[in-house]
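The complex is shown incomplete by one protein chain, all other protein chains being positioned as in the whole.
Letters A and B mark the chains in the order given here, with residues in each chain numbered from 1 onward.
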Amino acid sequence: MQTVLPYLLSGISVGGQYALIAIGYTMVYGILRLINFAHGDVFMVAGLVMVYLSASLPIYVVIPLVLAITVTIGFIIERAAYSPLRSAPRMSIMISAIGVSYLLQNLALYITGGMNQMYPNIPFFTESVSIFGATTKRVTLVTPILTVVLVVVLVWLIKNTKIGMAMRSVATDYETSQLMGIKINSVISFTFIIGSFLAAVASLLYFSNYTTVIPTSGAMPGLKAFVAAVFGGIGSIPGAVIGAFTIGICENLIKGLDSILIQTGIIQQGLGLTTFSDAFTFALLIVILVVKPTGIFGEKVTDKV
Amino acid sequence: MKTSSPLSKQAARSRVPEIITGCIIVAIYLLVFVLEQVVSPGSMLFSVLKKGATYALVAASMNLLNGFTGLFSLGQAGFMLIGAYVYSIFTIPVEVRHSVYQYYDGGIIQHTLPFFIALILGGIVAAIFAWLIGLPVLRLKSDYLAIATLGFAEIIRAIFQWGFLGPITNGSNALRLFPNFDSMNIRQGGDPSAPVSIYFSTTSAFIIAGICIALIFMLVNSTYGRAFKAIRDDEVSAEAMGINLARHKMLSFVISSFFAGIGGGMLAMFMSTVQAKNFTSGMTYEILLIVVIGGIGSLTGSIFSAFLFVACSEWWLRFLDNEMFLTPPAKIQFIVVAIAIIAAISLLTYFRNRHASPKKRKRVYLLTGIADVLLLGWLLWFQFMGGYQMPLLRNGFRSVVFAVVIMTVVLFFSRGIMGTKELPDLIRDIGRSGQNLYHWLCGKRGTGKSLKGGANDV
Partner (left out) sequence: MSESILRVENVTMQFGGVVAVDNLSIEVNKGEIVSIIGPNGAGKTTCFNVITGVYAPTNGAVYFADEKVIENHPQGKMKTMYKGQNAGKYTSVATPTPDRITNLGIARTFQNIRLWKSQTVFENVLIAKHMRRSSNLITAALHLNAKEERAMRDEADHLLEILNLQDVRNEPATSLPYGQQRRLEIARAMATHPKLLLLDEPAAGMNPQETKELTEFIARIRDEFGLTILMIEHHMDLVMDISDRIYVLDFGRPIAQGIPSEVQNNPDVIAAYLGVEEEEDA
């Protein structure tokens, strides 16, 4: 237990962060049938904005600003790069998304000059706490709680508000919703706003833990969050959350598998399995796509957004 | 039943454009060969040409899959990695293996193959992997296929870095000291230390890429290529007309991966070192963007844009990465040019949106106006208050400009440079407009179109 616990804890924490990103993917896919490849980079940009703003402003001003700026960026990306291609083939929008991702990464590289950026300390998050004898940052504990709270709020929002209803309607049938007088463009913008907001929250939590931001920081978490969304059944919010926690925990356990196995005396020498912590996610993806392409929650239409 | 000769229609099609194309290709090869003898071998030109040839092949292989068969796959970097590793593992001379595999006792493979056999072997291994991965994933729909192949490339990258396979792959360490393009130069008496008598490195890159692309081109224009296009256009009717979807998709995937593997081997020859961490999804994205810029469904476009892409990113736009100081007259020139560009773009926006809906027009004009005011204000500030350093230019700006250009192409010129046309089609078009112009000049307009019984007139 002592050997497994730290990995489990950080797995749950990372899982929560993936979950927040994954919701952005799953909602956008639900409505536009688009893998928003730039979403992970929006997450990275949120981290960079935090770095730059906190250099001159106090932390309690910076956090709301970061959320606001990230949301604006998400909104602008949708308007500039995706909405002109509404009637284009799906491949074109996906290529546009890849282009935006490329642009954001290059922009980040230019602005940072290629240097690793140290993420500022958010006092409450970064303090050490100990739980069952394992020491960890407080953010590890905050993440799952915050994730669950945000998800509950979001699900409530989608179930009970007018815009939520519009989102569900657009996700079920794009054309009919349009004919019924739903303002497609505002629904889509709103989806991107929610997605970017959650990505910004995720970036606060994620980078408090990992402390450095580089232009490619967003690529891997983004891809993994997408896999989580597919795993849970794309379009389903609870599915994305469960998928994200599964991936976060498995990935961290694999990272620690060598040392766990050595400490429990099963093997004498490391197998170098740490290399596969990223690959595992994708292996899981291929397996799930082959076995059950709709994901674990894929069939439940009611939760689709 | 009518019984006129069915061939009478076909015979009218002229072969001249194909012949001109052949001549152009031969001329390019001769030019490259001559340049290589004349220009200093350290020139950036050859680096660009070699990398361009490599990327042209990989882009063509991706186009075969994405453009001609309509399968959106993002696994290219993974197959290139396989090709690159297989090539380098089998070509490192036995006597230097100890220094390359220094952590793994010289590795377990102690054979060296001739470079072209290793290249083909790289392609074959990549194709075998493609077949294995294709069995489950080719059944998936477009974007799921994209993400699954992307994931596959990541898995491959992890496997090749795995310490356990170190005796074969050298783990996460680089492979090096294998024959690269410079080894293709012909030296006096075949002695590797002797001076070069005939430079052949760039030409050899062109020859390898050229043969492979020619094979892809011939495939695309065969009955199999036509079946691929049918699958792209409509899977349901393709299957109803007896085209076995699973088999043909697999064929296209395996062939594309075979050539991507060879492209990976060429990339290894170009870079002289191979390390798994370089074959990221970013590489796949770059190749995809090359295909898009060139035109999805045009091999000529892929080739052309590969060279353009490499030249811009490695060479022509390099100045954007360097800080630059202006003399006072140069500063004024810069400001004049900047204002001209701003004016041109504003006018273009104005004309493009002239007939848009009033609401959209108002919004576009407002945004353009605000942007103009801001930019001009900034230019004024720069003229009177700013220093003499060229603004914005510093490390990384090249990539930003480049990314903006690519986004512009993706959003506004989605057909790319060539659309779905190939070089002979282009020549045919030029020929036709030339004829029309000629007839127009002679006062007999509009007769040019009947002269060549090729594709329909626009």
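The working rule: a contact is a pair of C-beta atoms (placed from the backbone, for glycine too) under 8 Å apart; a residue touches a chain by one contact, two chains touch by 3 or more.
Bear in mind that the values here come from a model prediction, so they are computed numbers and not experimental data.
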Left-out chain, listing which of the shown chains it touches: B
Which residue of B:M80, B:I243 or B:I417 touches the chain not shown here: B:I243
Sole contact to the chain not displayed, among B:F116, B:Y224 or B:F334: B:Y224
Option from B:L215, B:I339, B:L393 or B:L426 whose C-beta touches the chain left out: B:L215
Interface with the unshown chain - residue positions in subunit B: 1-2, 4, 6-7, 9-10, 215, 218-219, 221-224, 226-227, 229-230, 232-234, 236-246, 251, 297, 420, 453-456
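Throughout what follows, only the chains that are shown with their structure count from here on.
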Mean-CA-position distance for subunit B and subunit A (Å): 31
Of subunit B, residues touching subunit A in the complex: 66, 72, 133, 136-137, 139-140, 142-144, 146-148, 150-152, 154-155, 157-159, 161-164, 172, 281-282, 285-286, 288-289, 292, 296, 394-397, 399-400, 402-404, 406-407, 410-411, 414
Footprint of subunit B on subunit A - complex, ascending: 33-35, 81, 84-85, 88, 90-92, 94-96, 98-103, 105-107, 109-111, 113-114, 216, 219, 223, 226-227, 230, 271-272, 275-276, 278-279, 281-283, 285-286, 289-290, 293
